[in-house]
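Single-structure report; data block below.
All protein chains of the complex are present and in place, except for one that has been dropped.
Here the chain labels run A and B in written order, and each chain numbers its own residues starting at 1.
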Amino acid sequence: MFGYEFYVDPSRCIGCQSCVKACEECETHRGHSMINFDFIDRAETIETAAYVCWHCDDPTCAQVCPADAIKKGEDGIVLSALKPRCIACSNCVLACPFGIPKIVPEYEQMMKCDMCYDRTSVGKRPMCATVCPSQALAYVRTEEIAARREKPSNVFYFGNQKITTQVYMMTPSGTDSVTLDITEFMWEKANA
Amino acid sequence: MALYSGSQQIPQQRRGLTAIDAITALIIILLVVQIWLLSATLDAFLAGHTETALPGAIVSGLLCAGCFAMYEFVRRVDRDARPNR
Partner (left out) sequence: MPDGAKTTVKKQEPLWRDEFSISRADERYVSRRQLAKFLTLGSLGMFAGNLWILVKSWMRKAQVYNRSLVAKVGEIPVGGVKLFQYPKPGEQCIMIRTADDSYVAYSQKCTHLSCAVFYSREHDRLECPCHQGYFSVQDGSVLQGPPTRPLPRVVLERSGDALIAIKMEPEV
């Protein structure tokens, strides 16, 4: 979009949470960060991962919204829920395969990353990509990302469902799509 | 997609929306004329001048036909701009 693409590489994330703080700075949603920041397995490892909305081509959140609040703009960006329409029913929270939308109870509103549309539409980079020191979140031209060892992929398989996104995930070269079996991660360790 | 520079790159969707806006404005103008015509015909009828009823109805019919024609054009623009329907 706009000549640039957004690339996410969780292996580069150092857990500084600059992206979380930078996102919070935005006037329109000050104090609430839209970054989904995860500690992978905090007891065992210091690994972290930061995610933004993947801006799917056929957004599941928009399809399941009963209030028709989530819209996809002309540039392919999936916008956050429209304030007059969102009823905070959490349908999108449950439906998103990546777990991106969050309900903010005090506003009774769903809020999610919208790729800093107010910035990207005028040629600036999103806040998170601007501040990420390791460029785990990168908003660059396609040529610049080709220099990396990992290769970008925007095709995901969740079981039988194929999802294509605008945001790219950096994957080991040779992988052309990311396959995820959610049930694998639901197994709780016995007596953990 | 690139940022658009200059009007020569107005995307198809935006052109369609502008066309629909223009047609809606025209429909509103015709509608206003029709509203006035109805009030004038009614006033003349109540005052006993029945000769205005027929020309008033004919012109109102023409205006209504014009509105319908323009609405059909709106539908055509919509079909052209969103072909998946």
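Here is the rule we use: a residue touches a chain if its C-beta (ideal position, glycine included) is under 8 Å from a C-beta of that chain, and two chains touch if they have at least 3 such contacts.
If you're wondering where the values come from, they're calculated on a predicted model, not measured in any experiment.
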Next item on the list: From the touch rule at the top of the page, work out which displayed chains the omitted chain touches.
Entry: A, B
Next item on the list: Check the options A:1, A:50 or A:136 and report the residue that touches the missing chain.
Entry: A:1
Next item on the list: Would you mind spotting which of A:52, A:70 or A:110 touches the chain that isn't drawn?
Entry: A:70
Margin query: Take the complete complex as the reference. Which residues in chain B touch the chain that isn't displayed?
Written below: 1, 11-13, 16-17, 20-21, 23-24, 27-28, 30-31, 34-35, 37-38, 41-43, 45-48, 50, 53-54, 56-57, 60-61, 63-64, 67-68, 70-71, 74-75, 78, 81-82, 84-85
Next item on the list: Considering the whole complex rather than only what is displayed, give the residues of chain A touching the chain that is not shown.
Entry: 1, 57, 59, 62-63, 65, 68, 70-76, 79, 164, 166
